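All protein chains but one are shown at their positions in the complex.
Chain lettering (A, B and C) follows the sequence in which the chains are written, and residue indices restart at 1 in each chain.
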Amino acid sequence: MTLGKASVSGSKRVGKPSQGVTRENARRAYRLMLEARVLEEKLAVLYRSGKIVGGVFLGRGQEALSVSLGVHLRKGDIYAPLIRDQAGRMAFGDTILDTLRTYLGSSLGSMRGRDGNIHRGRPAEGYHAMISHLGAMVSTVCGGLMAKRMRGETGAVGATCIGEGGTSTGSFHEGMNLAGVEKLPIVVVVANNQFSYSTPNERQFACADLLSRAEGYGVMGRRAVGNDLIDCLGVIGEAVSSARSGEGPQLVVADLLRLVGHGEHDDASYIPEFLKMSPLGEDCLDLARTKMLEIGWLSDDEVTDWQKIIEKEVEENASKVLREPAPDPSEEDWNAFSSLDPQQKQHLQTGGRQ
Amino acid sequence: MTLGKASVSGSKRVGKPSQGVTRENARRAYRLMLEARVLEEKLAVLYRSGKIVGGVFLGRGQEALSVSLGVHLRKGDIYAPLIRDQAGRMAFGDTILDTLRTYLGSSLGSMRGRDGNIHRGRPAEGYHAMISHLGAMVSTVCGGLMAKRMRGETGAVGATCIGEGGTSTGSFHEGMNLAGVEKLPIVVVVANNQFSYSTPNERQFACADLLSRAEGYGVMGRRAVGNDLIDCLGVIGEAVSSARSGEGPQLVVADLLRLVGHGEHDDASYIPEFLKMSPLGEDCLDLARTKMLEIGWLSDDEVTDWQKIIEKEVEENASKVLREPAPDPSEEDWNAFSSLDPQQKQHLQTGGRQ
Amino acid sequence: MSNITYLEAIRLAQQRVLHEDPRVFIYGQDIGVFGGAFKATKNLAKEFPGRVLDAPISEDAMVGLAIGAAVEGMRPIIEMQFADFSTCGFNQIVNQAATLHYRTGTSCPLVIRLPSGGTPGGGPFHSQSMEAIYAHYPGLIVMTPATVEDAYTMLLEAVAIDDPVIFCEHKFLYYHLKADRLPETVLPFGKARIARQGRDVTVVAYSAMVHEALAAAEELTHDGYDIEVVDLRTVRPIDTDTILASVARTGRLLVVGEAWPWGGVAAEVISRVATEGFGLLDAPPQRLNAKETPVPYHPALWGTHRPTASSVANSLRQLLEL
Partner (left out) sequence: MSNITYLEAIRLAQQRVLHEDPRVFIYGQDIGVFGGAFKATKNLAKEFPGRVLDAPISEDAMVGLAIGAAVEGMRPIIEMQFADFSTCGFNQIVNQAATLHYRTGTSCPLVIRLPSGGTPGGGPFHSQSMEAIYAHYPGLIVMTPATVEDAYTMLLEAVAIDDPVIFCEHKFLYYHLKADRLPETVLPFGKARIARQGRDVTVVAYSAMVHEALAAAEELTHDGYDIEVVDLRTVRPIDTDTILASVARTGRLLVVGEAWPWGGVAAEVISRVATEGFGLLDAPPQRLNAKETPVPYHPALWGTHRPTASSVANSLRQLLEL
């Protein structure tokens, strides 16, 4: 077992086991991974049965990496998860209920049917709701951290995830560079799952190692084994505490594989068999369970119990949400503006007078 | 004297004197630098006397770096110079006449008064006309190279320059990354003159060395001494021949100082004295002359002669252009479209019917 | 051939230009072996090796690349994965592609394909209609085909034109529309089409809204009205002559657009008719657009956000009473 086996490029090299990994942490993380997995399986079923429209985008195979960022964050931090972060979201306080509500468009969900699926958050609580345009959330998190700094609030970090494909966007670059210039306590985790949609890495970037970009941004870089929960917890734990203690932006790059299509409409047939059979293709949930059973942090019975409890919770929430009201177009406040008084709002509508 | 003293990051390290530097090359380069310098001094005068409106943006102090790229290019190559590349432009075939015409808005210039100053080029001849938005030309050059590759044309390279400030743009990043992915024969020269307009490097990027970005793009990186003509000729010569011989994209980073304001309206008082007094602040023309006199590649008389000839040529061209017709608004083809027939063109105008 | 979808027409047009014109290549995310998010390039990478290429997620660089290639004489087609992501290539489109010919005299023949418009569950970032944004810029041609036939012929035309063309293809029409065969003859470039003849009101529409307008017109036959529907086909240029001739016959005008109202196609059309055909109007011209919020995710909200046959019919009834 490699506790906190972090390969650090840049100024610092860390060898000792990380404080980021504790029995509690790991157990909590594992349970959240299970929760995400079971919930996402339900989402897939709801999609296939036509209850969810548009699309369903799952994080299967990426739960260990995702959750490891989430569990190291706390209230007051800022978190902008991306596509494959169901597990991290749950760790940051998102719920089975609100996930289902958002996917199903319930008017009681945080997005009230206005936005859906992974475009979900509660920005006022530090939980940013991603826009689709990849890379855009890096600088948004930076802005939140600037605000905290200006108000003299210390100790908070900001965090976001992105796929390796998203690193090709100008937005990602500008955000990373700005984070470096402003020396912000941000942790950016790159989930290199070898494909962006169907596009393999050789059509996405030409560097041997995405981690080599850390130096160019003047930020600390760390590598994690993307499907190894204990490694991820350790490495990301260090990154988060580095950021928290004022050492500036942190980039974590982790290799892994998504064990599912880009969305549920996609059979991912472009992922070659040999990759699936490689260590990258090992399911992080299986890996984590085996390891944690081995060191006695988990028992088989517990896993079975948790699985049952979670399945029940997911089913109950799903049937509840399926009965919840859809948003009513005639009740909808068809107005994009904020706190202007109603007369001003009326005034703002182009066609509202017709 | 350091012939071809190139510090190469990445896979290759080159120690031997470069073929890029020859007596002929260096003499041609020096003369072009002088031409650029004298011409730009005239532009400044024309600006101060109100003959040029808008702005004048000079490359004083950056001629060595700029010209070194230009002289290594040949017909059939693609070149997208940026703000401070008067010298490189002349090397690529731009003329004193067309520079003056463009700055003065003559209807006989290549831009016909429609665009001005540094926004000058003849794209059909491989000489791209920069748009102001920094970073944008990297991918445009890539596109030209893709076209050549698809047509089976080999041996051509593409080249562009950018300031260190421009490397913060998303556009630069996307262009560099794409160049890496497509393994294009492009040479990108970063002129790190320590300031972007008034902004010092510590507010522009956080890395210790911009050259460290080469690895992240999977491209070869080289460093040049930005105000040392012989060094620049050597290093850029190598970069260009690497690109030409199929070794993929090349990044050259050179430190230097601009010895003038961002534009002629700017007194550059934000550049601290100590920097001006440092080796960075040495005038590349002086340095080149001293070195070349030393090794006998140039004589004092020649320099005096050239200076005189150039001054005369610049003056003659200036008085000629000052008498040339301004564009006539009533003759102007107020139409942004290309080769559509006149009736279609008319058709395309929103307000043309009024 | 039979049962050719709007999507397949786009694929076939691309196949044809790749076949006939060695200057054509296609660049876009996932368009290679995968055939594109919507399969508009299915099998083309195999049929035309090296000419249908997967791009990195770099819309700005994709457009920049197309510009550079166009300058060198190629005819690139850029596929944006969704129209909404073209905002990330916006600068290159409006400041480099659109200005190149006027500034330098060199033309910039490229096509940017924008899978546009709303679908159920698409939400704010996979549903946008950006034609008005691009049409604002001199130097850009903006096409908005509404039929399988036009999807095919106009894409051929787009590739043939020496200027940058923004090709707004509607995702909702991809599978919904079918045709038996592809056309041999084509309306001239920039010409609008009378999609339905009528004498009581002129409805001007484009893209998916043509079909909502046609359905509304059908509905109004039950009320005894005879509605004319004009399909703009291209929104820059706009074929003002055809619109004016129609309004001259009907005296009444409703313009329908799926995009937001402020400065949209509807505003532009009404402005032209009011300016140039004021005397032809028997009643105030009207417009019907999307509601003024981001495009909502839930199908129930989305169905109200965009104009539909029934809201077009309502607008028509109101207009007929003015």
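The working rule: contacts are C-beta pairs under 8 Å (C-beta built on N, C-alpha and C of every residue); 3 or more make two chains touch, one makes a residue touch a chain.
Remember, it's a predicted structure, so these values are computed and weren't measured experimentally.
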| remark: Which of A:72, A:89 or A:148 touches the missing chain? It is A:148
| task | Pick out which of B:28, B:119, B:149 or B:320 touches the chain that's been left out of the picture. | result | B:119
| Quick one: which of C:56, C:145 or C:264 touches the chain that's been left out? | C:264
| field | Which residue of A:101, A:128, A:244 or A:258 touches the chain not shown here | value | A:128
| Given the full complex, what residues of chain A touch the hidden partner chain? | 78, 110-112, 114-115, 119, 121-124, 128-129, 131-133, 136-148, 150, 170-171, 174-175, 177-178, 181, 335-340, 344, 347-350, 353-354
| message | Even though one chain is hidden, which residues of chain C still touch it in the full complex? | response | 84, 87-88, 90-91, 94-95, 98-99, 102-103, 124-125, 132-133, 135-139, 236, 259-260, 262-268, 270-271, 273-276, 278-279, 281, 283-287, 292-294
| note | Note that chain B touches the chain not displayed via residues 52-55, 105, 111, 113-117, 119, 131-134, 165-166, 168-171, 196-199, 203-205, 270, 326-330, 332, 334-336, 348-352, 354
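Just so it is clear, only the chains that are shown with their structure count from here on.
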| field | Euclidean distance of C-alpha centroids - chain A vs chain B, Å | value | 43
| query | Counting in whole Å, what is the centre-to-centre distance of chain A and chain C, each centre being its mean C-alpha position? | reply | 36
| task | Report, in whole Å, the distance between the mean C-alpha point of chain B and the mean C-alpha point of chain C. | result | 40
| task | Could you list the positions in chain B whose residues touch two or more of the other chains? | result | 170-171, 174, 177-178, 181
| Mind pulling the chain C residues that touch 2 or more other chains? | 55-56, 58, 60
